[in-house]
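Worksheet for the structure shown next.
With one protein chain removed, the remaining protein chains of the complex are shown where they sit.
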């Protein structure tokens, strides 16, 4: 049963969580991806395998971690391995089905920037940097990207390619890699790469969102699919689970 | 107090054990080296660190292992690591002070053969092969070699270089490696490489052994040091500890 | 070299369907029948400890042929498989009977071509370990400081050299070893098929992670894996293909916490394997003459185990 009282962020998180099939192996970044992945695990995908770059494999946190290495992740994991091992034996080896990323900028070919705004040597804003993202973007079977649709984040070309989507011109992704970004899930809708050109294309909007709104929050001439779907509203169950998860998390982090 | 009733093998083992200083980190092969290293640990070198290639670090076996991965090694170790790790992080990284090897053949420049007698493609005798020896021979701070002095084993040139001493002509050991074989300890005496030519030279005989005996059991024209020392007889304590160790071991292996 | 992430799933609608299925519990007979084919490259690993003998016997019983078998220490398990005619090629680094002497069936095959000629591909332990590690990491090769000055590289095509792009130092490169099937014995599986092992674990983790398929025999099935002891290693269920509950499946090797090594058997093997007829007789009686590992254990006799170290499997 759909619940009509939800926020745009909740819509985004629920939509992202629905992209994760039960039993998939998911390499999760902190923040929005972690929230969506754990929502999936607590709803339709109880056997989702969550791997965090701190080395926790098969972790089942009760609360969302504030940091990628919180004790909740270690204590609820099937096993914990070293950081060199998690990147070599688990990510690089191609054992990850879904890599889940966010970023400060994304361009029309799904390339991600989390390094700098402005020139590298004299940045206007120095962002945190790559972390595990470049190799997740390359090696995961597919990549899901989650970020809020804002004009300053959806830019024609990113200031710095931290993680490769389809390359600067859409042809830069080697065939031997994973499929790359298959969906960019925002608070307004879903963008997917065009099968031929790899240009991100609006294929779905969330209920009540107009295509024009998405265009306005995109700093390039956004392609729109011939038929734009409307995503399904969150169910009451999804919202209840998500809100309880966030409440438990806030209580834990306040301590 | 010296004990005059001992075997040539016991003399060899005791002599080898005396080459290990307390606190040294020793990478140990099975058989004679393992016996000598554990004798040292149970006598003058209680803090000798024994590492076996099965991944056991700081092991303190009560009985000698029959195989390099016996449970006695795992259960008495400070820690156990994987085999890839023991070779990469511990041996290759240069953490080993003394590598302790044996072989089927040794040549005048301390090169060791444990691969084949005869040509490689059509061997007369197919020996077990390299195991950990080539990298122990290269990376350990120094190498001690233990084997019985027999003409068929002390050959002018080995049929196959499994582990490098000083190379085929005595000049083949890179300066960046460990010191290589510093002593070849046999049941008759001790051979050491000449500082200039690296040719193995008889520097000591065990009590009661004539230089001529050693020459007769060497299949090349053996160099003899100007002054050949005589090694010290085993003490009663050394013999008691060694014999108890061997008896415990035999009882354990008979089960 | 399989590309990372390629060919492991397919997108249907907006949901990714994964191949990362959980391990199936099965019998060892079914696992060997289904997962090991003639001509496969098979790594039956275990460094003295946890050697998967029951699986080796099942391979003999099912008359698998032309196998390429890899192992750091071929040990008695490959001696048996070679003597029984299952093996076309051995990839190894130390082929002896530890603490006892030769592997007579391996030697007979290499020296005399009996029961048929076999190929060998020979490395050092360090090289083999680096090959498995590269396989587990999805890299086409491993780098190590090794082989220089030895005669090994001249006889082994999976050893090459490469220069460090920073210092120019010349190092050894070894080709990754990614077996078709990895077979290991472990102490425990939980009910979901997650594998736990401890003590000396050799290259088993790397062999399984680098292999296309894997079979794990276990001493016991438990509700939950509880890490204990030094070097507790976990293989998640989704990295394993088949799990079979085979108590004492590693005899005459041992499983720490369950049994001790049957050193006497290793000594006796020297006599059994030295003579072709005695060997054939032993295989007929102890392997082909029984239905499964339980039958083998009855033949061997419970007296062979150290009672104090046994638990019910």
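Letters are used for the chains, namely A, B and C, taken in the order the chains are written, and counting of residues starts over at 1 for each.
We adopt the following convention: a residue touches a chain if its C-beta (ideal position, glycine included) is under 8 Å from a C-beta of that chain, and two chains touch if they have at least 3 such contacts.
It should be emphasised that the depicted structure is a prediction, and the values quoted were computed from it without experimental measurement.
Engineer: For the chain that is not shown, enumerate the shown chains it touches in the whole assembly.
Structural biologist: Hidden chain contacts in the full assembly come out as A, B, C.
Engineer: Decide which residue listed in B:37, B:73 or B:139 touches the omitted chain of the complex.
Structural biologist: The missing chain is touched by B:139.
Engineer: Taking the full complex into account, find the residue in B:64, B:83 or B:96 that is in contact with the omitted chain.
Structural biologist: Spelled out, the listed residue whose C-beta touches the missing chain is B:96.
Engineer: For the chain left out of this view, which of B:182, B:197 or B:213 touches it?
Structural biologist: The missing chain is touched by B:182.
Engineer: Pick out which of A:10, A:97, A:135 or A:199 touches the chain that's been left out of the picture.
Structural biologist: Looking across A:10, A:97, A:135 or A:199, the contact with the absent chain belongs to A:135.
Engineer: Please identify, in ascending order, the residues of chain A that touch the omitted chain?
Structural biologist: The missing chain touches chain A at positions 30-31, 53-56, 65-71, 73-75, 77, 79-84, 87-88, 91-92, 115, 120, 123-135, 138-139, 160-164, 167, 172-174, 252-255.
Engineer: Considering the whole complex rather than only what is displayed, give the residues of chain B touching the chain that is not shown.
Structural biologist: Listed in rising order, the touching residues are 18-21, 23-25, 47, 49, 57-58, 78-79, 88-89, 92-98, 138-142, 175-179, 182-183, 190.
Engineer: Kindly note down the residues of chain C that lie in touch with the hidden chain.
Structural biologist: 1, 4, 138-141, 143-145, 158, 160-162, 164-167, 169, 171, 173, 175, 227-230, 232, 234
In this text, only the chains that are shown with their structure count from here on.
Engineer: Among all other chains, pick the one whose mean CA position is farthest from the mean CA position of chain A.
Structural biologist: Centroid comparison gives B as the farthest chain from chain A.
Engineer: Just the number, please: Cα centre separation of chain A and chain C in whole Å.
Structural biologist: 39
Engineer: Which whole number of Å gives the spacing of the CA centres of chain A and chain B?
Structural biologist: Centre separation, chain A to chain B: 57 Å.
Engineer: At what distance in angstrom does the C-alpha mean of chain C lie from that of chain B?
Structural biologist: Computed from C-alpha means, the inter-chain centre distance equals 29 Å.
Engineer: Among all residues of chain C, which ones touch two or more of the remaining chains?
Structural biologist: Within chain C, the residues that touch at least two other chains are 205-206.
Engineer: Name the residues of chain B that each touch 2 or more other chains.
Structural biologist: None at all.
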